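With one protein chain removed, the remaining protein chains of the complex are shown where they sit.
Chain naming follows the written order as A and B, and within any one chain the residues start at number 1.
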Amino acid sequence: MGEEKQKCCQCGCGGKDEFLEKIFNEYQPIKDNLIQILNEVQEHYGYVPMHAQKAISEFLNVPMAEIYGVVTFYSRFTLKPKGKYNIAVCLGTACYVKGSQKIMDRLKERLKIEAGETTPDGKFSIEETRCVGACGLAPVFTVNGEVYGKATVQKMDQVLDELSKEG
Amino acid sequence: MEENLVTLTIDGVEVKTKKGTTILEAARQAGIDIPTLCFLKDINEMGDCRMCIVEVEGRRGFATSCIQTVEEGMVVHTHTPNVLEARHVILDLIISNHAKDCLTCTRSGNCELQTLAVKFNVLNVEFPGEMTKHKIDDLSPSIVRDFNKCILCRRCVAACKNVQKIGAIDCINRGFESCISTVGDHSLNDVNCTNCGQCIQACPTGALHEKETIDDVWVKLKDPEAYVVVQTAPAVRVALGEEFGMPIGTNVTGKMVTALKRLGFDKVFDTNTGADFTIMEEANEFVERFTQNGVLPMITSCSPGWVKYIEMNYPELLPHLSTCKSPHQMFGALVKTYFAQKEGIDPSKIYMVSVMPCIAKKFERQREEMKNEGLYDVDNVITTRELSRMIKQANIEFEKLEDSTFDNPMGEATGAAAIFGTTGGVMEAALRTAQDTLTGQNLEKIDFEQVRGGDGIKRATVNIAGKDVKVVAASGLANAQKIMEEIKSGKADYQFVEIMACPGGCVMGGGQPIKSSKIRREVDVRKLRADALYSIDEKSTIRKSHENPVIKQIYAEYLEKPGSHIAHKLLHTHYVERPKYNI
Partner (left out) sequence: MKTLEQIHKIREEKRKELDLRVNTQADTREKHILVCHGTGCTSSKSPEILENFRKILKEKNIENVRVIMTGCFGLCAKGPIVIIRPEDTFYSNVTPDDCEEIIQTHIVEGKRVERLLCKDIDGSIVNSLDELNFYKKQKRIALKNCGVIDPEEIDEYIAFDGYKALEKVLKEMTPDEVIETIKASGLRGRGGAGFPTGKKWEITKGYEADQKYVVCNADEGDPGAFMDRSILEGDPHSVLESMMIAGYAIGANKGYIYIRAEYPIAVKRFQKAIDEARDYGILGKNIFETDFEFDVEIRLGAGAFVCGEETALLESIEGKRGQPRVKPPYPAECGLWGKPTLINNVETYANITRILLNGAEWYSSIGTEKSKGTKVFALGGNVNNIGLVEVPMGTTLREIVFDIGGGIPNNREFKAAQTGGPSGGCIPAEHLDTPIDYESLKAIGSMMGSGGLIIMDDTKCMVCLAKFYLEFTVSESCGKCTPCRIGTKRMLEILERLCSGEGTEFDIYRLEKLAANIQKASICGLGQSAPNPVISTLKYFREEFRQHAIQKECKTLECKALSKITINEEKCKGCGLCQKHCPVNAIEGEGRNKRVINQDKCIKCGTCLTSCPFKAIGN
């Protein structure tokens, strides 16, 4: 986690996280704001780093275990950075009925990781989502938020091949 | 007050009870027991486990009797076939995800889940399936977490987060993967845990227990080279009997001493004597601070959970903390110096065992500051529960034992020392000595009723030698936090503060016999144990620490006077600022 050390030193020796400072200026230090703040942190870092949890714990005067409990409760919050390409397959009913599970299975098979995980090279991560609201295009998957509709196993293969080439 | 009464029917019995009473409590009043698991009176009232469900006529689904309150005309049925089937299924499900190694579990025989399984005649698991797997965390010197035995009742979380306002543990993850853990699943040793052990007291199963160290004691007792000395804390003697089926609050001092002697300890001493030393030093420190414009208020330091708490949370207030070691540490230091010298024993051969109502003492004893000449003051701390296990292992029939007395030359203690075991006791004992010191008289008024009782915070103003001294005794870390905030903000004008980490003080310590939720619902365990201590005090011929002849003798022979150089070296300590999280 060399990258994280750079962002903010764990020992509290003075390494500052400008983003967190900005957030702490915007919010009142009351517990009700925990989820709002976590949403911002997740959005900014792509995950909720431990140093941010520690800083939020001090800012809101909430024990770290409770913050960790909230982070691990909500599926939007993740503890590890997502891959460069985060591929989310919709497993909502409309997509499921149209075969999205097959696409998910194929994706896991190709990347050799499970949903919620990131490939060792940090390139891909897989996510399960429930309805991105593009039911008209079912089944769908998204790559970094961009929707690929009327998906098939072949289409998934194609997209993976392209992204792999892009590096 | 008729309008505040509600009449309802439970299992055909008409019950009149106060408005706002829960169905569970109303049933209890009518002599009807409803099974519970997650419920712990005043601590955890969430309705999560669903064991306490009952049927209420005209209501869809079940009512949750531990939290839902009575209504006029309500008709409740606590054991219809529907309710029984649902409870059975729930129990089955809990057991299906519970490590079933009862024979080798420390809580076997005192496990609320086991009790229910027996009651419900669960002979096989009807709905078996995948079990959640957790690694055992035994890195803390005080607490072991084996969450393969956790049933997610969350009583420990409530105790830690709400009662103590620590929040070292919480519920993490979601759904079937939910578990109770620390931030990042780190060891308790690396987070803001104070080792108070209230979580253990709350746990209905064996998921949380003390780090047991009785095997080390057995090894030393077997070792002919070792001179094994034991001391027992004030609160142990009024609780140990419970482990042998005696009523809560039975004073078993005599039997306990006999049992310890039979176990083979070379000397059986009383931590109460150590407590008298603590009073001598602490009262002296207070008088010095009080008369010489020292840092006030002075705060007591005999509760190690509390000490770790202030080190982690209010390091800026550490100068307020008395530098006195806790009684058993003082006593250990004296055993390895004064006693060793007097008896001609090599101190390195002495193995000092403390029997404590506390698991934070397990942490305290291994602090680097608790050493003298390279030797730890105390070599092992075992809890009241662990002592009972040793007695059982030795097959000693405790109830049938004759009484005997502590060994000399350090076996004399006062009534003042006895009440150390309850909240307000240290304060009262110190005031007895301080007022005599300040007035130079032998005052007769020695009962300080204002600091007695079960309240979490007890404030009082006492007049000593014509001066008003404002004091406060707080127990439970949530209350400690309140007092610290008062001091920090400058609002407090106390001169003397007593803090105990455990609500109610040492009688309710993390190492004491564990009482089921049902017992805690029905009787005031704290009061019964505390009353026993006050009764010891009352019956004592000497009730002021400075009048203890042993104390006088040792000061005369060895320690010179309270606050002397040698007293400081052996009986005082210092504190460090600690990070809350080492992660």
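Here is the rule we use: a residue touches a chain if its C-beta (ideal position, glycine included) is under 8 Å from a C-beta of that chain, and two chains touch if they have at least 3 such contacts.
Just so it is clear, the model here is predicted, and its values are computed rather than measured.
Within the full complex, the chain left out of the display contacts the shown chains A, B.
If you put the hidden chain back, the residue from B:Ser96, B:Thr115 or B:Ser404 that touches it is B:Ser96. Between the chain not shown and the residues A:Gln36, A:Asn61 or A:Ser164, the one that touches is A:Gln36. Across the interface with the omitted chain, subunit B contributes residues 46-50, 53, 61-62, 64, 67-68, 82, 85-86, 89-90, 93-94, 96-97, 126-127, 129-130, 152, 171, 173-178.
By the touch rule set out above, subunit A reaches the unshown chain at residues 31-36, 38-39, 42, 69-70, 73-77, 91-98, 129-138, 140, 146-147, 149.
Following the convention adopted for this analysis, only the chains that are shown with their structure count from here on.
By the touch rule above, subunit B contacts subunit A in their complex via residues 161, 166-174, 181-184, 191-192, 580-581, 583.
Taken in their complex, subunit A has these residues touching subunit B: 50, 53-54, 62-69, 72-73, 75.
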